[in-house]
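Single-structure report; data block below.
Note that this complex is displayed minus one protein chain, with the remaining chains in position.
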Amino acid sequence: MKSASRYLPLVLLALAWEAVSRLGLVSELALPPLSHVIRAAIDLVKSGELLKNGAASLYRGMAGLALAVVIGGVLGILMAWWRPLRAIVNPAVEMFYPMPKSALIPVTALWLGFGDASKILLIFLGCMLPVTLGAYNGARGCERVLIWSARSMGASRWRVLWDVVVPCALPEMLNGIRTALALSFVLLVSAELIVAQSGFGYLIGFLGEGGTYDAMFAVVLTVAFLGFVADRIYQWIMQRVLRWQE
Amino acid sequence: MARWFGWRSVAWLSAAVLLAAWEIFARSGAVTPFMLPALSVVLERIASDAASGELLQGLGLTLYRSLAGFAIAACAGILLGVLFVRSRMVRWWLDPIISVGFPMPKIAFLPIITLWLGFYDVSKISMIVFDAVFPVITATIAGTMSVEKELIWSARNLGASERSLLWEVILPASLPQLLTGLQVALPISLIVCIVAEMKMGGIGLGAAMMNATRFADSPGVFAGIVEIALAGYALVKLMEWIRHRLLRWHAEANDEAHA
Partner (left out) sequence: MRAAVKLSLLCVTGESVIAQIVIDRVSHHYRPRHGRDVLALDQVSLDIAEREFIALLGPSGCGKSTLLYLLGGFLPTQSGNISVDSKPVKGPGPDRGIVFQHFALFPWKTVRQNVAYGLEKQGMPKDERDRRAKEYIALVGLQGFEDSYPSQLSGGMKQRAAIARTLAIDPSILLMDEPFGALDAQTRSLMQSELLALWRRSPKTVLFVTHDVQEAVYLAERVVVMSARPGRVKAIVDTRLDHTDPALFKSRVFIDKVDEIWNLVRDEALKAQTETSG
């Protein structure tokens, strides 16, 4: 575990925040003291607001991401394995690659409204690309001699796909999923800020419009913190799954 | 050379196939014109927006904001990255900020930035800088740290001052990775700009798309997607060209076989 002292500057910044705000150096409205923000956070939890919206956000994020991982992963590996599929899907991938996925926020809202479905679709579409790319590149990079060894030991063509190609593709695919994880947060929050009636992003906007800035700060920090924690947890999982690597 | 043309034309061909598929599928009746307006309808809309000057205005503003934010993020990012490597103090402060800040959905801070800086370009550009600076910093750090010791020692040995060492040795040597960081930051700048516009309204591609959504103007929404996609594509290609020119001396630039 990297020494906790690494994060000491953040603690100092937190203290500085509290000081600057309390001392009136900055308007209390623009920058509520950290202590107020924490209190507001606790209130939000107590009132159930935070958990209710949090659950909505998490549901959307996880559903969209899960779809992206499963479908994107399978697609990527099959694309590497089977040329006809690659020929068909590749142009679509090339075209969507440079497009900012957030541009899909209005269209998903147009199609599916302001509820869960539009967010799940948005995250699914946006996050599929890094997963597919990772799985594809990982599968392509699988050494020929590994496949041949498996075949010479009696594995059938399809067996080899599962026994060899998938594990080979795993490191790169897991990296792609890490990117997708961060992207899912961004897309979720963006969409909820603009076209939602529940969820973290919506709550932030709602509290901001209502003028309760300490509560707004509280939710912003919660979301930011969750994004950070999710990435850390994922990294830990990745390390465990890939413990066979040097 | 002929080989290079061959690969290129395949890419165009598959794009053409996809666009044709769009038109056919939209007209087939399998989906309503609301769900998927025909490509021709969308292109018509783009043309009329261009004629009325709306497109230019919106695109122009969006590009101005994105590129302004990008430029500031690039300068600040490279500066901070270099300081990170050279100054212990800076490293001590920045390391946790970057480590925690990188995976955060920084767009969540948009309402705070709006609170502080209002609804005009300043807040949009600030949001872009906040988001785009991170990949530039990390790429700069990676690039400058990986400059071979021997290069630096040789330069010092030949009498280079600290300042000329930085400008004439370290930055050129770390250029490939620096440029990679910039190449990551550019699309981010565009995306953040569009999201900010969607939230804050006004004039711009993002704002126009949200307007269209509110009025259930499906061709308008799709026109926006196409415009943004083209803008994104153009910027990415521009970056690639700049990279190619700047890195002509580098082995990498001679590798034309991408993917």
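General observations
Per-chain residue numbering starts at 1, and chain names A and B are given in the order in which the chains are listed.
The definition used in the following text is that a contact is a pair of C-beta atoms (placed from the backbone, for glycine too) under 8 Å apart; a residue touches a chain by one contact, two chains touch by 3 or more.
The model shown is predicted, which means the values in this text are computed figures rather than measured ones.
Taking every chain of the complex into account, the absent chain touches A.
Remark: the omitted chain is touched by one listed residue; of A:Val37, A:Leu50, A:Ile120 or A:Leu170 this is A:Leu170.
Annotation: of A:Leu13, A:Val26, A:Ala117 or A:Ala150, A:Ala150 touches the absent chain (contact as defined above).
Against the chain not displayed here, chain A makes contact via residues 143, 145-146, 148-155, 159, 163-164, 167, 170, 243-246.
Keep in mind that, in the parts below, only the chains that are shown with their structure count from here on.
Work out the mean CA point of chain A and of chain B, and you get 19 Å between them.
Touching chain A in their complex are the following residues of chain B: 11, 14-15, 17-18, 34-35, 92-93, 95-97, 99-100, 102-112, 114-116, 187, 190-191, 194-195, 198-199, 209-210, 212-213, 216, 218, 221-222, 224-225, 228-229, 232-233, 236. On chain A, the positions that touch chain B within their shared complex are 6-10, 30, 90-92, 94-95, 98-107, 109-111, 181-182, 185-186, 188-190, 193-195, 200-201, 204-205, 208, 213, 216-217, 220, 223-225, 227-228, 230-232.
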